[in-house]
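Missing here: one protein chain of the complex. Every other protein chain is in place.
Right after this comes chain A.
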Amino acid sequence: MIGIILYGAGNIFSLTAALERLGIPYGFINSEEDFDKYDRYIIPGVGHAGAAMNKLKATGLVPAIKALKKPTLGICVGMQLLTSHSEEGDSNLLDIIPVKTLRFKDSADHKVPHTGWNRVFPEKENPLFENIPSGSHFYFVHSYFIEYDKAYTLLAADYGNQFSASIWLDNFYGVQFHPEKSGVFGETLLTNFSKI
């Protein structure tokens, strides 16, 4: 069962609706004791990464999150929280995966926020991406991106520059796009995560 970490950063109605449609059981994590009830976790998040980090700190859950050994998926800003630092508000983050979150440079061809469906390409074999063809489209909405890094990038995408659409280290996974809004392949990804 998936435990969704609640810390007040954005609404999760669409995420829980997707899990319900897919028949994936879930519950919520409000305190440290809740972690034991679940065998995997989702860190959701939208909005400002620095603000999200401050809210997460206020819950007191940060040490427990950093010590997690079970599969953990950060979505959108929830993924950015896994990185060491974001240019958004010059914020230090969880530093679970040693990469940086940077701002897109906007230009006529690359408007910011990066909004819409873009293709992602696996850099590594991973069960998270099982049954999803390379080059599939996922739905993105973000102004900040995680730098491409050969060691940690699981899925690469391109928007003016190459960036990490997904990162991975040990039991920690992150996806920049919204699987709950990414059609059938997004649902496949959530199902894959529920089985990792």
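We adopt the following convention: a contact is a pair of C-beta atoms (placed from the backbone, for glycine too) under 8 Å apart; a residue touches a chain by one contact, two chains touch by 3 or more; residues count from 1.
Here is the rule we use: contacts and distances are computed from a predicted model.
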Chain excluded from display, named as in UniProt, from "Osmoprotectant transport system permease protein", "Imidazole glycerol phosphate synthase subunit HisF", "Aspartate carbamoyltransferase" or "Chemotaxis protein CheC": "Imidazole glycerol phosphate synthase subunit HisF"
Residue among A:101, A:118 or A:194 touching the omitted chain: A:118
Touch list for chain A against the chain that is not drawn: 11, 13-14, 17-18, 20-21, 46-48, 106, 108, 111-119, 137, 139, 141-143, 158-159, 178, 180-184, 186-187
